[in-house]
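A single protein chain has been removed from this complex, and every other one stays in its place.
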Amino acid sequence: MKHIVIIGGGIAGIETASALTDAGHWVTVIEKEAQVGGKLNNWSYLFPDFTPVDKIKSVLQEKCSEKDFSILHQTEVSSIHRKNGKFNIEISGEHQLEADAVVVATGYELFDARRKEEYGYKIYDHVITSADLEQLLLPNGDLTVAAGENPKRIAFVHCVGSRDEKSGNHYCSKVCCITGVKQAIELRKRLPEAEIYCFYMDLRMYGKRFEELYREAQEKYDIEFIRGRLSEASEKIDKSLLIKAEDTLSGRPLKMNIDLLVLLVGMEAGKGTASAAASCGIGCEDSGFLKTADSFLKSNFSEQEGIFLAGSCTAPMSVNDTILHARSAAQEVNNWLLRR
Amino acid sequence: MKDFGFTMIKQRTIDYDQFDGRLLNEVLEMEPSFKVCLSCGGCTATCSAVDLVSFNVRRMNLLLRRGETVELESEIKKCMLCGKCMLVCPRGINIRNVIMLIKKSIPKYKTVTL
Amino acid sequence: METNPFIWPFTIGLLFISCFLIIIVSIWISGLSHIDKSRIVHSIFTRKSLLAIRETFMESLLHRKIFRKNLVLGYMHMSLAFGWFLLIVVGHIQAWNYYRSLSVPAYKAIFFRYFVTEPATTLSEKTLAACVDLLLVFILSGVMLAYFKRLNSRVFGIKKTTKLKAGDRIALTALWLIFPLRFLAESVSAGIHHNGSIVSQPTGQILSSLLPVHSLEMPLWWAYSLALTLFFVSLPVSRYMHIPVEVVLIFLRNYGIRIKKRIDGYSRIQVYSCSRCGICLDSCQMTHAEIKDTQSVYVLKHIRNKNLTDEKLFNCLLCGRCQSDCPVGLSLNDLRITQRIESTKEYNSSYEYLKNGPVEVSPQTEVIYFAGCMTHLTPAIIKSMKEIFAVARVKYWFMDEDKTSCCGRPLMQVGQYEAAKKLIGHNQERILASKANKLVVSCPICFKVFNEDYALPGITVQHHSEYLLELMVNKRLPMNKMPLRVVYHDPCELGRGSGIYHQPRLLLDEYAEVIPVKNEKETAFCCGGSLANIKIQMNERNQIRDEALEEYLSYRPDVLATACPLCKKTFAKSNKLPVHDIAEIVYMAIQEKQNLQKTEYKKEMKMEFWK
Partner (left out) sequence: MRREGKIQVWQDYQKEIADDHYFYVRSCIRQNFFPGAEQTFLKILRSELNKDIYENPHHTSCSGIGYHSDIVPFDTIQTVVARQFALMTEAGYQNLAVSCITSFGIYNEIIETWKEFPAELEKVRNFLKTATGREFEIPQNVSHASDIVYKFRHRITDKAKHKLVNQQTGKPLKIVEHIGCHYSKMFPSKGVGGAEFPHVLVGMIESWGGEVVDYPERRHCCGFGFRQYLVMSNRGYSVSNSKKKFESMAPYKPDAIVSNCPGCPMFLDRWQYVIEEMEGKTYGENGQGIPVLTYEEMAGLVLGYNPWDMGLQMHQTNVEPLLDKMGIQYDPDLKYAGKDGKIIGNPMMVGCGC
């Protein structure tokens, strides 16, 4: 029986583990947190159809409890060495694991919005990120702002930490546009009286039913889209925010007062990904995400034989794409083991 | 008032808080299809009047959405209502009705924008 | 002469309605233009009046047009209108005959059976009494049908019926009561005095055996008189105003008076002439998109009631289907445009930016070609026209190849008449400056306005379907009948709008096989894309288009042909069958023939070579 170690117990890790277990392999998942699910735990509802995250989470949980693979919680990898065609994986607590193949599924980190200082995240009272908002969108979430009132005017800023040299990220995080549209609609449902604005540079509705949802946001939910990137936010005496942007389609600067600012934060390759890359000698792209051996045919292969990649450690990815990528990773690992 | 040889400059900034949305709201209520404009500019590209005068149909949307009624009024009158724009609009907006609604209602809401 | 107080309500009512009608018709006529007034003066003692009388008889009394549409409905209208007319006429003859005088007051004729208690003695008296009885039965049969229609309109081939307002309800109730009450009153009198005739006498006898007829006689005559009064008094606020006003309309129309670009007495007369029969509801395609409150009958009603909204006024395709169905022959499209002009007159544009430069056209130019705004989005039409011009060796000037103002028709359709005039003036100047004597237009929308609203002396305006037919007849185009089954869709502005039905068909028939369809020519469908409707939503347009397409598709044509760029674009969007303009089909056929000739030529050359 072959032993496969999977680094990361998020969607990609669990999905790969489950598929490889089904294929008859012995699988160990290493997860740094106390629970599995990764970034999915930050989210409440998924685009484009508002599927409650619990639905996906419970399936993952089910797989963890029913399938015969082990999970090492609160464990981190310190190093990976190749020895006699096998991998020696040193983990926190000075244990060692021996594996025939390794799957890196370390996922992503959310962009730390504090790095866009001019938006005042963690400085101004009513600037939040899309991840913060996600918690507030749960049925018991408190959306009130200063003076305990519901916000009357809300603005979303797209591309926070993405497509921005100043944040050090040139790439597009892919999922924030549709997340913004989804959250704007959810906010509208909760706050029928509020004015909701999205400040965007481009709207990249690449996926199935994304564009339709965008149209619905305009047509049915009266979300207003203004093309222009926010330059800065400032807090006013009443804790409301003054935001400035260029209304690029009119070619004039625009300012408005809002009660709540939501920053649609992008994805970054996490620290875990960087250390995993360093410890097993696999390469990173300029973006910091892990390099795949080939962008078309070997999107699950790292540059190192026997080390495979799954999910958003390779590029920003939606939940849907991550599941598919993980399943293909399992397939590739299985084929590779059979070939040996 | 002392003459210093210069005067205060009018702000170019659109101050959204001063925005008078009455005309916009009326137009959107009567013609909801106008909500879905993408600002693609197809309308302007095909416009028959554009060949004859400086005119931008797409900008009507923005002028309306920023409450710039004075400019909107003079611009909107350039439209010849030929309907070509509606044949190219990717979102099926009933542009001619929007134009007629604005022409009709704008005198009601004409305010001097700062 | 003997009298009774129950005649007073009737007499006062009759007096009221007569005065009212005289006054209102005078106001309307005085509101006509000078030219129209002189038209009346110059036509009144001519054959036109006789024609008007004939038309009044045929349409207002016999309701010939309704008969054509539906027999039962026609009978209902005829029995009420013609029956009542005859009843009045015969009733008066009866009274004149009895009193031996022509100056008998109206009530003596109307309540004849009450005042003349002795039975008819002479043959003439007997005959007239029998006539009156039969006429009453005739009318009652119509009333019965009317009761029945209210309950179930589908039997009459009408899918929808109009909703009634208070004034209409009162007048309708009165109308429904008048004849049964008269019949009952006469029968009861006959039961008492034995003065009845063939129907009323037996009925009276039966009634007297069943009921206390003596105490019923006066109440019934009172009720009859009151019903008539009620009808007269409610007439001005009811749709039954159409009965007298339609007669005025027929006369004025025969005198050559037409709807203007403004509201005047004649347009008021048209509005009041609507009987609200609701036939226009059936032909209206807006119902395919579930739009059911903007049809002509409602708009005319709202105009009368002064509560017409833009939402209703502008939610109409101006396809003209209702107009060709209207039994009163109202100019429904023009009426609506007039109303639109009135509604939008405060906000026309002046287009100061239109500046005419010198027009440089070679003196040999035979034809001015105006493609039209829409045609620029269907380049296949322009290309076909250019190629055909080349094949026929026509020297032409492509007037709107670039930088040309719109023709003005779209503005006209939405009532922006003053604005449209600016564009018309501008284009007119350019056309006249070209010195050519023929204007060929590819778009029926432009064609209609060039034809009707431009002053182009010495210039023939033709739609390209007419022009191509002319070229073909003059043998300037090669012939080639392709094995192509084609359904031809009549564009509204070309067909009903300009009366051009045959030229496109004749032309198409030479190049392909035209399949006739159920709804064509006068009853042809609108494609749904009409510029005249500024309120309709895109999905509603699609519904209207799809309904029309369904019929066309049932004939399994190879191609749907049309002669309008807008129709073409509208149908093509559905992606259900190939749609081509008539010019494209002609060019296709010519090209096919040329290619064939080339191949044959090559074959010949080869054979030549092998010899």
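Lettered A, B and C in written order, each chain numbered from 1.
Note that in this section a contact is a pair of C-beta atoms (placed from the backbone, for glycine too) under 8 Å apart; a residue touches a chain by one contact, two chains touch by 3 or more.
Just so it is clear, the structure is predicted and the values come from calculations on it, not from any experiment.
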Among shown chains, those touching the left-out chain: A, B
Residue of A:Gly13, A:Gly120 or A:Gly270 touching the missing chain in the full complex: A:Gly120
Chain A, residues in touch with the chain not shown (by the definition above): 114, 117-118, 120-125, 232, 234-237, 239, 242
Chain B residues touching the omitted chain (full complex): 1-2, 4-9, 11
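As a working rule, only the chains that are shown with their structure count from here on.
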Whole-Å separation of chain centres (CA-atom averages), chain A against chain C: 65
Interface hub residues of chain C, defined as touching at least two other chains: none
Residues of chain B defined as touching chain C within the complex: 30, 33, 46, 48-49, 51-53, 77-84, 87-88, 92, 94, 96-97, 100, 103-104, 106-107
Chain B-touching residues of chain A, taken from the complex the two chains share: 215, 218-219, 222, 224, 227, 244, 247, 249-250, 252-257
In the complex, chain B residues that touch chain A: 12-17, 32, 35-36, 39, 58-59, 62-63, 65-66, 91
